[in-house]
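Can you keep this structure in mind? I'll have questions shortly.
All protein chains but one are shown in place.
Order of writing sets the chain letters: A, B and C. Residues in each chain are counted from 1.
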Amino acid sequence: MSGNTFGTLFAVTNFGESHGPAIGCVIDGCPPGMELSEADIQVELDRRRPGTSRHVTQRAEPDRVEILSGVYEGKTTGTPIALLIRNTDQRSKDYSAIAQSFRPGHADYTYWHKFGIRDPRGGGRSSARLTAPTVAAGAVARKWLRERYGVQFRGCMTQVGEIAIPFESWDHVPNNPFFAPIADVSQLEAYMDQLRKAGDSCGARVRVTASGMPVGLGEPLFDKLDADIAFAMMGLNAVKGVEIGAGFASVAQRGSTHGDSLSPQGFLSNNAGGVLGGISTGQDLDVSIAIKPTSSIITPRESIDTAGQSVEVVTKGRHDPCVGIRATPIVEALLALVVMEHALRQRAQCGDVRQAVGPIPASA
Amino acid sequence: MSGNTFGTLFAVTNFGESHGPAIGCVIDGCPPGMELSEADIQVELDRRRPGTSRHVTQRAEPDRVEILSGVYEGKTTGTPIALLIRNTDQRSKDYSAIAQSFRPGHADYTYWHKFGIRDPRGGGRSSARLTAPTVAAGAVARKWLRERYGVQFRGCMTQVGEIAIPFESWDHVPNNPFFAPIADVSQLEAYMDQLRKAGDSCGARVRVTASGMPVGLGEPLFDKLDADIAFAMMGLNAVKGVEIGAGFASVAQRGSTHGDSLSPQGFLSNNAGGVLGGISTGQDLDVSIAIKPTSSIITPRESIDTAGQSVEVVTKGRHDPCVGIRATPIVEALLALVVMEHALRQRAQCGDVRQAVGPIPASA
Amino acid sequence: MSGNTFGTLFAVTNFGESHGPAIGCVIDGCPPGMELSEADIQVELDRRRPGTSRHVTQRAEPDRVEILSGVYEGKTTGTPIALLIRNTDQRSKDYSAIAQSFRPGHADYTYWHKFGIRDPRGGGRSSARLTAPTVAAGAVARKWLRERYGVQFRGCMTQVGEIAIPFESWDHVPNNPFFAPIADVSQLEAYMDQLRKAGDSCGARVRVTASGMPVGLGEPLFDKLDADIAFAMMGLNAVKGVEIGAGFASVAQRGSTHGDSLSPQGFLSNNAGGVLGGISTGQDLDVSIAIKPTSSIITPRESIDTAGQSVEVVTKGRHDPCVGIRATPIVEALLALVVMEHALRQRAQCGDVRQAVGPIPASA
Partner (left out) sequence: MSGNTFGTLFAVTNFGESHGPAIGCVIDGCPPGMELSEADIQVELDRRRPGTSRHVTQRAEPDRVEILSGVYEGKTTGTPIALLIRNTDQRSKDYSAIAQSFRPGHADYTYWHKFGIRDPRGGGRSSARLTAPTVAAGAVARKWLRERYGVQFRGCMTQVGEIAIPFESWDHVPNNPFFAPIADVSQLEAYMDQLRKAGDSCGARVRVTASGMPVGLGEPLFDKLDADIAFAMMGLNAVKGVEIGAGFASVAQRGSTHGDSLSPQGFLSNNAGGVLGGISTGQDLDVSIAIKPTSSIITPRESIDTAGQSVEVVTKGRHDPCVGIRATPIVEALLALVVMEHALRQRAQCGDVRQAVGPIPASA
């Protein structure tokens, strides 16, 4: 119950610290007989990898994954799949100063109070680097869900700082470093350049969807599909808000417009975001998250040290000015892990997982 | 894994259907030796109870709780506490028509697809009536957390439909049927009267806080305090969005303003909402949720039946025009359950739970 | 994690004390669509019920079960099935004396040290009465496994005190109060009569089997089928030993005789007891348990009170002179719960559960 395992039937146990020897995870519960290679996983790790543009951290993290177990002659065997990523860019520097003071907005303060000890090197366990094993595990879930049911996970950035990003097409997303669904990202680049010069950071809004969803996934009363999505998303570093479907806009909606009508051809709208009563409708899952501005900035901040004395904190190092920029592959992976878990739960209790018959889901 | 248990160390297993013989829950893991009577629980059930104003459903649900186990001579024994609430207002009517068609915005469609069978009487298992056992269990957690650590849970409505409700004082909350923190609720009453006449419904925004929080609660990497809060809140009927601290507003914030600075006297702001790195800071927890408009409205809607044929659906019956109105005691209970769970987890791994020493949390 | 839930996918949460208002359980995870009535459950409760012969306790416990939820129009809905049994024979007597001293061989001492409080009435939570809800939940599992896969659970007594009971036929088991597989139980009756007169008690050995088993149930590495069987059996009141297949006799066997050979017609022996590598072979599960002599005897015993002072303890009341006599229906239920759990786990990960094809299991 120390919180490092995600899921129960498709259980991903994450380990590692930012500057320790290695990070990784163990996936328990993967169905047997699926073809799986390191390349299947590496492709998703590479999408998340830093250093790919000037707008993200310039740390060099090759993040090469090694499959240690659970695969025999190229196929999953049903036994645990252990994935290992060696840390290579562990700068040997003196962390003693940083170790004694708390950076505003960071987990320094809370780890220290919780455990009475913390690994300060590169953020230790609280580093966003620990999302890499999640992306790796998500790649396994995505492959199974795609091959088995045709589910597809896609995400994009919809706002950065004050700039809302209109949705043009999914086709643009892989063509720019922001995962933005627009053709021309020059405005975003200018915005980020200015921010970086100012030594400051900004937040972002990211959307993630799943299409080709089966119907019937999600467990009432508590382990609802949307509850688990919220759990997954809010548990991601820096996330401060989660919406499903119409989200906070639903507060000002009327019941006569919010409730998605059905016709023999399917749902006529998707205010629900693909979930009713905590169970998937077969429509696209549609989720948005709010990511706070990076706390590691070079602007001096007022804080205290472990003795409770006032200190001024300046965070040097190679940090993302907007952690939301690299969030898209991660939230896709998280959504895949949630759907995978519920697909297996549905098989357990109800014996099968299936697409909605008759009602064609409206496209989101 | 069928999702009807909330929590692991303080595990609440919920059972029942809206119109079945009874609803209730079993609490496993309550610390022994706490004084507990049915009156301690009833007071919270009464806050949630319908029929207390013209703005909520007029169903008569006395919701008398009976403690079946786990208490001996007025004290908890450490064994499971089973709580039973008999259903008394089960109108015996013919549900055969309703059972064959799907109400837009309801769980009818998804339960039917998931299980191949559903109890249509009063919404069956998906009814908001099933929040009563959650409120009851929450009362037990609240009592322990209050007596042991002085934690206090409070909630209020902050928006109904298009009307934002300013925060005046917690003192007003118990004095009006909206749980609104304002002295004069005449505008809200007029709004609701108009809506009811129109046969429509609206959404709401509700805020819930915990003060007197210990520091160090929450389990990285996945079972973070904020992740579990999001899970709890999004799992509540009709909730479509969850925010912690600055929430979605943090997207447009700068890092230099978002990160809460610390002084020897404590935090200087609370954009974090009381959680950093998934662990409580000792500041007030500050959570907001979006509740969608009630789906049960008398306005006719387009839908289909189980055979996939077009039908027009009109939902009669005694429904809340804004389910958010009665949500406040429920979200307080949910937040208490999350904090309780993490308090026990903290005791397990780190041996104790304690208040932050030195830094006095800024009031939220 | 307070231990009152058995299973994860077919999760049975047990509550109640021997002399509290009620005992019962909540079953979460039952597949939907199975016909289920109170009569299906009552038949198993009646097999376990005390007072049916002079060799068991004369307490009157009608143990009428009420289904509170999870069944609609005679079929399971996939939602939690809550089962309630009201306690009716709660003698109102003064437990204050008994509450202050520890009966040798009982849980008095350990409950008091663990929780700092205990319900002494009739053994409270540690009473064997709490096996009734387990039998009830087992009846649900047995019905599903029988209808779905043809699995059959049978148990019998194979030793009482020093008297070994030879296996003659399953047909005799329901015809005597010992669940003994022999036609003539006069020797057993004489033995028990003598023991009862002596004010003493004895142990028993009970065997339980499952036939018609699917192949492939059980999860390596830890949650093996035999590990979970051992957990279930050792967790039953008074059990001090568990064997699978050849059990302790396998210590003196040679590898050349122990390992069950296979022919195209199936296994040629069943030393394994139906489990290899923690996974079912499709052969009969074959389990034996050792049950200690009843601790509640009228012979005076040396003990201490809660203040640590010497006391003499005599346990009056209506106790079974051999708790093993009524154990058979309970261990059948426990075995069914274990098989049910693993059947659902197998569906989750591997998609189906099936009978062994080709190799016909040798009869046990």
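Assume a contact is a pair of C-beta atoms (placed from the backbone, for glycine too) under 8 Å apart; a residue touches a chain by one contact, two chains touch by 3 or more.
Keep in mind it's a predicted model, so treat the numbers as computed, not measured.
Asks: Considering the whole complex, which of C:Tyr72, C:Tyr111 or C:Phe179 touches the chain not shown?
Replies: Going through C:Tyr72, C:Tyr111 or C:Phe179 one by one, C:Tyr111 is the residue touching the chain not shown.
Asks: Which of C:Ser126, C:Asn176 or C:Thr328 sits in contact with the chain that's absent?
Replies: Looking across C:Ser126, C:Asn176 or C:Thr328, the contact with the absent chain belongs to C:Ser126.
Asks: Could you tell me which of B:Met1, B:Met157 or B:Leu217 touches the chain that is not displayed?
Replies: The missing chain is touched by B:Met1.
Asks: State which residues belonging to subunit B touch the missing partner chain.
Replies: 1, 8-9, 29-32, 78-79, 220, 344-345, 347-351
Asks: Applying the definition given at the start, please give the residues of subunit A touching the unseen chain.
Replies: 1-5, 8-9, 11, 13-17, 20-24, 26, 28-29, 32-33, 66-70, 72, 75, 77-82, 84, 114-119, 121, 124-125
Asks: Pick out the residues on subunit C that sit against the missing chain.
Replies: Residues 1-6, 8-9, 14, 102-107, 109-111, 113-116, 125-126, 130, 159, 161-162, 200-205, 215-224, 226-235, 237, 240-256, 258-264, 268, 271-273, 275-282, 290-297, 299, 301-304, 308-310, 345-346, 348-350, 356, 358-359 of subunit C touch the chain absent from view.
The working rule: only the chains that are shown with their structure count from here on.
Asks: From the centre of subunit C, which chain's CA centre is farthest?
Replies: Farthest from subunit C by mean C-alpha position: A.
Asks: Would you mind working out whether subunit A and subunit C touch using mostly the same residue numbers, over half shared, or mostly different ones?
Replies: same
Asks: Any idea how many Å lie between the Cα centroids of subunit B and subunit C?
Replies: Once rounded, the distance between the two centres reads 39 Å.
Asks: With chain centres taken as the means of their Cα atoms, state the distance from subunit A to subunit B in Å.
Replies: That gives a centre separation of 26 Å.
Asks: Touching at least two other chains at once: which residues of subunit A meet that condition?
Replies: 1, 8-9, 220, 345, 348-350
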